[in-house]
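Missing here is one protein chain; the remaining ones are kept as they sit in the complex.
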């Protein structure tokens, strides 16, 4: 139980407060004054190796099943799982997680097809996407020797933020995205009060540093925020056989 | 002299902390530890009435002359000054300040023409603009009963940020903008590291709250940052006889 | 009807783009693509004069009654109302609004006593405070020729952020604060995900530009966030007869 502080005591405190000398008094400063003993951060176990899942993460794809996913037409997810990876089934439609998320840390690995059709260029090569909260697309593309618009290459927030550098690996090699996402906040009239923020690390290299998103990704026209609560992770079927593996997420 | 706090009082205080962890030592914490005696903020004299210039501001337009301005074709500014206001000379070209600015607070008052041509609608009515650092347009428009795109009305960051509310006055009435601008920062390769931020107050009402700008204003296509140092304030000749008065700026 | 742009003109425009990469297709870019027609901002009526309440604000104190307020001990507010102002009753305890708020714009005017007791210095002179959400103190103090710690003077976020300048008026004169507040956001474990932000305008001069608050104000020790939803505005009884008037607030 919290004891009440007597009125007398409050007066003493105010007295002490009111008559402080008009000068700095470094001798009255103590190291204990800047210690904070609570809240105590939860103890978690980090992954054994880099990229491994920490103990407080949720597995989204462990290489074996699509249990955590569903097709965006609400039928079972049809993308094939093989050798620890799931691969886009062209024409098989986007898939999304069954769970929804707010603020999170997401780890995901992806690979564009090793065999490159020389007729496929630009947005036609190794194209997929990771839609955060089903709205904000982190672009997936084979951007290794493959020119396209800068805000549409790997490491970009599609049609919004150009990556700081192009840290792409060759087609056929596994690449990693680590994503820190802060969800937008809305007022009661549905206007955005605080935008979404994304930090993106591509193969260990920072390509987006806490950038403010303009709104949900649009292919045509400017993005504009509309209110919502939480949302799933969606992977895009853009017609290319891009593979994914080792997907996990932590609520922030 | 600082009055001592009675032991009884201290005990009460400690009681109030009784859920704190054992190793915390609140009795070793002092109020002096969280005092900062420097830097001492500079003393300035605020304006007498709201909207008046504080002592550390630079007058950009005092109602009498265009001394601080030049035409964007580097000839003398040709817009007419009359009755304490300067008015856009249609076809007379944009004007800009001779001085350049980084981070600043800007006060500016504007008035769209009292007589409204009913054939003029949307962007055709009372259109002008205030370009911060010659790049980022705070839209000026008669948005009183005049529908246009939301990211192009008064109180918007043109083609970027929709205002939170429409706080427009009638055509012919003076309106005020108070603008807090943080300039973008670039790395040595010219990429933006920290975007520009704008807070905009329209007639005393907050319409943009520290929004991150996407890049310099574009009429066609997406904005994209290019590196620069400082820039002037530019007022737009958009063909309408919009007036301005009481313009001052403070470096932040 | 939209006038056609002549082919000659388009050629000129394309010429202007002549350093753009080959695959860029500026001729396929349209001005309509960057128009956003919704959401349409709500129409409000700004106050007639600066400082006047806009139509969407809630009156917290109109100079006549303390209807909107209660004492922090949950008894009726006892501070005297006279000549359009309410004045701290020393020993009468803090008062707070009955309503609670999230993100908001707050206007408040205050006046420290005209008669200055020369024995009162530093924190002893004209001391009060405005606690946003009952937690974050915007300091009220007579800081006209009155030295104290910089993070405890007028225009400061108490024991956190030093004001950019000292824009104080003389004791006995009315001063104004305009405050834009973004509430902190917490995760389900109570940890802060997005801190509170404050922009503070003191007598028309920007003194805090979207500063991130460290946590709720503490007199002793460091601040630390604890989760909560909304909170009232609280005015502090610090033993000095500071007056307030013209208090209104708008939800953002």
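We just call them A, B and C in the order they show up, numbering each chain from 1.
Simple rule for what comes next: contacts are C-beta pairs under 8 Å (C-beta built on N, C-alpha and C of every residue); 3 or more make two chains touch, one makes a residue touch a chain.
Since the structure is predicted, the reported quantities are computational estimates derived from the model, not experimental observations.
Displayed chains that the missing chain touches over the full complex: A, B, C (touch as defined at the top). Remark: the omitted chain is touched by one listed residue; of A:23, A:38 or A:65 this is A:38.
Between the chain not shown and the residues A:155, A:216 or A:231, the one that touches is A:155.
Summarising the interface, chain C meets the missing chain with residues 1-3, 5-6, 8-9, 12-13, 15-16, 18, 20-21, 23-25, 28-35, 37-38, 151, 159-160, 162, 164, 191, 193, 195, 209, 212, 214, 222, 224.
The chain not displayed touches chain A at residues 26, 29-31, 33-47, 49-52, 54, 56, 105, 107, 149-153, 155, 159, 162-169, 176, 178, 180, 182, 197, 199, 201-207, 209-210, 218-222, 250, 252. Listed by residue number, the positions of chain B touching the unshown chain are 21, 23-24, 33-36, 38-39, 42, 102-103, 120-124, 127, 147-149, 182, 185, 187-191, 193-194, 219-222, 224, 238-239, 251-252.
The working rule: only the chains that are shown with their structure count from here on.
Residues touching across the chain B and chain C pair largely coincide in numbering: over half of the numbers involved belong to both copies.
Centre-to-centre, using mean CA coordinates, chain A is 32 Å away from chain B. Annotation for chain B: residues touching 2 or more other chains are 26, 29-31, 33-35, 37-38, 151, 159, 162, 164, 209, 222.
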